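Only one structure is covered here, and it is reproduced in the block below.
Removed: one protein chain of the complex. Kept in place: all other protein chains.
After this line comes chain A, so read on.
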Amino acid sequence: MTRYTTATDADREAMLSAVGVSSIRDLLAEQIPAALLRDDPLDLPAGRSEQEVYTHLRELSAANVSAEDEVTFLGAGMYDHYVPSIIDMLLGRSEFLTPYTPYQPEVSQGGLQVMFEYQTAISELTALPVSNASVYEGPSAVAAAAYLGKLANGRTRIVVSAGAHPHTIATLQTYAKGYGSELVVVPLRDGATDPQEWAAAIDDRTSVAIVQQPNFVGAVEDVAALTDAAKQAGGDKLVTVGAYDPICLGVLAPPGEVGIDVAVGEGQTLGNRLDFGGPSFGFFAAREAFLRRMPGRIAGETTDVDGRRGFVLTLQTREQHIRREKATSNICTSQALNALAGVVYLGWLGKDGLPELAELLVQRTHYARRKLAAIDGVELLHEQPVVREFALRLPGIDVPALVDFVQDRGYHPGLALGRIYGEPYADGLLVALTEQRTKQQIDRLAELIGEAIGAQRTATAQTTGAVA
């Protein structure tokens, strides 16, 4: 008997007798063709006790360098924010942790009301009236928004700013091939979406126009100008999509007020751990007109037979289990528990706290940007306004080697942009801030980057000298 199965030998005997077979193997052999029924065990190691498995998992954990082990300025889509203790406590409750999707609303009011509250919070954050109850994560949320656009206007060209996360563009490419759309990527100029190229790329064949805010190199885009230009070039049927970092919406104009029709994004920054990239959640909000084209679960308010307020999954005729091949999406299991973390986090920050946190990020990021740009050998990659992340350029410096040098000293200076982009950003460094990064840590990072540059120059000088 292994530890999670319950049947004792006596149970097995009684159950087999009730079924009317003499062994489990016979029960299987009645149903599975002999050629397919295995007698050999799988080629996997024998099971192990809980404490042995724990030790092994702890060793695996210890072979990673996490944000617990170094002072990290690494972001690029996921960020080392502080996760408040009530989130661990609430997410650990059996009643939230272990139910399935709320198919029986009478005994799922907790989960359904959480969805309703989450939808309200996302609607407030985005200034858009309609939110679903979550999608998988950021980049695939953008691809889902593009699919909504195609369903809405039947057009087959997707225009996306190069400022979108590279994983977003890659995911869009994969999905677009599936649903038969082509992708046009508009380049950046001075770190922000090039307005001329943007307008030129869009016409009446364009289904969706997608911009990320702030963009991948940290710049705050002039979204209002971009959506305006997109609607002028593509007409009213064009769907504008914004991919947002929700924390930044504490200080940035909400998508609903700058011409965005569908706002999506990666929800990790709202109370979710890094978890090496997931699970987190994606949010998905839109204008009223798109309500019946939304992907995923939506909770709605209603009353029970006694007139009590209650919540149900609603507008299910959009969904795969009802509409099958005509569904607006294939999504089923999503990220309910991570969305719970999101709504608890937004309640914890509260109305005043979210802007305070966002402004703190702006102030510390501004300080860090100036501090690092003042280092000899460091330039700004762009001078656009930023909220929580900025890009540097280190001409002539081997940036991956610099990252390694700084990491060896307990700090992670950020993403070597060449690792994702190659040229033309081979000498780029993307630095991210959270409220966990203090002034002292920023100052120390500046010292370490300075030392790393100095060390590389010294090494180069010695090599050159030796050759001479």
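Note that in this section a contact is a pair of C-beta atoms (placed from the backbone, for glycine too) under 8 Å apart; a residue touches a chain by one contact, two chains touch by 3 or more; residues count from 1.
Everything that follows uses one rule, which is that contacts and distances are computed from a predicted model.
S.K.: Determine which name in "Probable glycine dehydrogenase (decarboxylating) subunit 2", "ABC-2 type transport system ATP-binding protein", "Phenylalanine--tRNA ligase alpha subunit" or "Phosphoenolpyruvate-protein phosphotransferase" the UniProt entry assigns to the undisplayed chain of the complex.
M.R.: Its UniProt record gives the name "Probable glycine dehydrogenase (decarboxylating) subunit 2".
S.K.: One chain isn't shown here. Among A:A224, A:A289, A:A374 or A:A461, which residue touches it?
M.R.: That would be A:A224, which touches the missing chain.
S.K.: In the complete assembly, which of A:T174, A:Q196, A:Q232 or A:T460 touches the absent chain?
M.R.: A:T174
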